[in-house]
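What you see is the complex with one protein chain gone and the rest in place.
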Amino acid sequence: MKSGTRPSLVRRFWPLVALCLVVTAIVALGSLGNDELQVTITEMMIRLVVVVGIYLFIGNSGILSFGHIGFMCIGAYAAAWATVDPTWKQMMLTGLPDFLQNNQYGFLPAVAGGGLLAAFVALLLGSAIMRLSGIAGSIATFAFLAIVQSVYSNWESVTAATSSIIGVPTVVGPWVAWLFAIGALVLAYVFQISRFGLMLRASRDDEVAAKSSAVGIVKVRLIAFVVSAFIVGVAGALYAHFLGILTADTFYLSLTFVTLAMLVVGGVGSLTGAVTGVIVVTVVVEVLRHMEAGVAVGATNLHLPQGSQEIGLGIIMALVMIFRPSGLARGREVPWPFTPAARRAKVPAV
Amino acid sequence: MIGLLQNLVDAANLGSLYALAALGVGLLFGILRLVNFAHGDFISIGAYALIVPSFEVTAQLFIGEWNWALMIPTVTLIVVIVALISDALVFQPLRRASAPTLMIASFAVSYVIQNGILMIYGARPKAANLWSGLDTPILLGELRVPLLQIITIGVTLALMVALTLFLKQTRYGVMMRAAAEDFRMAQYLGVNGNFVIGLAFAISGILATAVSLLYLSQTGTLAPTMGVPLALFAFVATVIGGMGSLLGAVVGGFLVGFIVIMLQAYLPEDLRPFRDAFAFTFVILILLVRPSGIVPTRAFIERV
Partner (left out) sequence: MLDVNDIHVTYGRLRALKGVSLSVKEGEIVCLIGPNGAGKSTTLASIAGGVTPHRGTISLEGKPLAGVGPEGIARLGVSLVPEGRHVFGALTVAENLRVATYMRKDRSAIAADYDRVLALFPRLQERIGSPGGRLSGGEQQMLVIARALLTKPRLLLVDEPSLGLAPKIVDQVYDILLAARKMEGLTLLINEQSSHRILKHADRIYVIRGGHIQLHDTAANLQDGEAIKRAYFGFGEEAAIDEEDAA
């Protein structure tokens, strides 16, 4: 790079800037629409936080995790414990510690608490399992998801089990979710180009290093795991304050599937892929959902049978895996647009 | 004493179902390195194939009403066809993909099948009476054992013996064992890779059908996600037993059945709901302490 420091700095952060602009544009346009669209946009932004969080671990380390929705569950419940009305908690959640049971906290401390609890659990779990890789690592994360599911859907005095936590203040709308989405993007991008990110990516691309359990690699993996669990935990907290009601089975196989599908469709190799996946899958699912509800064609109301969105999503995911294994973004970031076309081919992907 | 014996029979019964499911999962993992999430959905299909497609809450038996000599082969055929189709459409184009990629792909297959069932039969669980005459208890001394449990254990043992004979004594069995150990070398010797994998899917489908029928006749309920917990425990069993080892899958299956029943019976009342959490914690511990399982195979060490 012969160019001076200023342009190269701009260029270094260009993919992040471009992604933030796209996300902002989507929310700005969405905020002009009706209530239904606002809800869709909010949910999309929350999912963006989840997927970017998962990407931070899977994309950099190359280890597939099925367990991240477990962190989302942990973050969601932790935040709800903080913000739900104490009188309800004293009645229903008798197992909560005093400081949670008898107090009510604001939204931001609750979100931070959700993220931190998820990160803490990730630190404990990760210290044990980060030296596993390949299938063993993936199965361990899956077992974690099942453990969280079993605990949260049965621990009557703390999670209200099947009777749900109700009355979580619904304070998350499109712009709140947007703010967190931008935060997640910045965190993920900065991590990716940091020394840690580069080390992890090098180990991911080199099979021997990836399989090794060298202390250095394991430590960096653990850092990525904890940071990514924090982001996903925060997303859980947002989701709780978007839904207003919590049941553990929200955070199980379906959500795991949808978020993984987003990552696979966009491509696990780049942040651009993660964002692309969220946008494309959201659009596809919305279209299918509308078609399930019915489209008036002339006098008749045509509609797809129930289950079509899920089947459609599964098929699209399989097609992408077969025909475009590195995802729609092909593992690349948004390219710098001001390079002459002739030279563009030589610019290496991040 | 009688209580313990009763629990042991229950453990053998549940362990049989897990062992059968784990064999189906282990067989495909051995040959394809595929951790097949969709195995649970093969099991669901075997159960749903028995009833009339409708959104009604009470299931009406259709194929399930036929004479068993006709019904069992028909249901088996349906499940085997679904297994082969999922191979042809999804896994065959992904032959060169990594094991985690295959795992995600099978997740997609599972999701599609579950929602396909939901589309045809509705989301609500259904009650169905399959072989209801078989739950008459048999008295063995003071022990009361439902006939169905004896049949379950017996069928499982018979299928295990049949599978062993197939793998040891027939040419296709020897081919499969060779391919499971070193797929590329088997191909260099002219073994048709796609054929062997198709065979593995077919056998995995047969094993899944056995689980469908036994499980449905014991529980009497159908739900689109009914196979999921069975598949999860089958994974647990294969991991504990040692992935890629069929003997390990069986041992793991019975061990998981034993652990689950014992936790259910002897865990303090308050902790009983968390039975599954204990079982899955056990999986993580096994992975950490003995990554190659109780019955390790050379293949697993090379492949992970």
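So that you can tell them apart, the chains are marked A and B in the order they are listed, and the count of residues begins at 1 in each.
One rule holds in what follows: a residue touches a chain if its C-beta (ideal position, glycine included) is under 8 Å from a C-beta of that chain, and two chains touch if they have at least 3 such contacts.
Predicted model only: the values in this text are computed from it and were never measured.
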Neighbouring shown chains of the undisplayed chain, as defined at the top: B
Which of B:V155, B:V191 or B:L288 contacts the chain that the document leaves out: B:V191
Residue of B:V90, B:V109, B:L130 or B:M175 touching the missing chain in the full complex: B:M175
Interface with the undisplayed chain - residues on chain B: 171, 174-175, 177-178, 181-182, 184-193, 297-298
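We take it that only the chains that are shown with their structure count from here on.
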Distance between the centres, which are taken as Cα means, of chain B and chain A, whole angstrom: 32
For the chain A and chain B complex, residues of the former touching the latter: 63-64, 128-129, 132-136, 138-140, 142-144, 146-147, 149-151, 154-155, 253-254, 257, 260-261, 264, 305-308, 310-311, 313-315, 317-318, 321-322, 325
Interface residues, chain B side, partner chain A - complex: 33, 35, 89-90, 93-94, 97, 99-101, 103-105, 107-109, 111-112, 114-116, 118-119, 123, 228, 232, 235-236, 239, 243, 273-277, 280-281, 283-284, 287-288, 291, 303-304
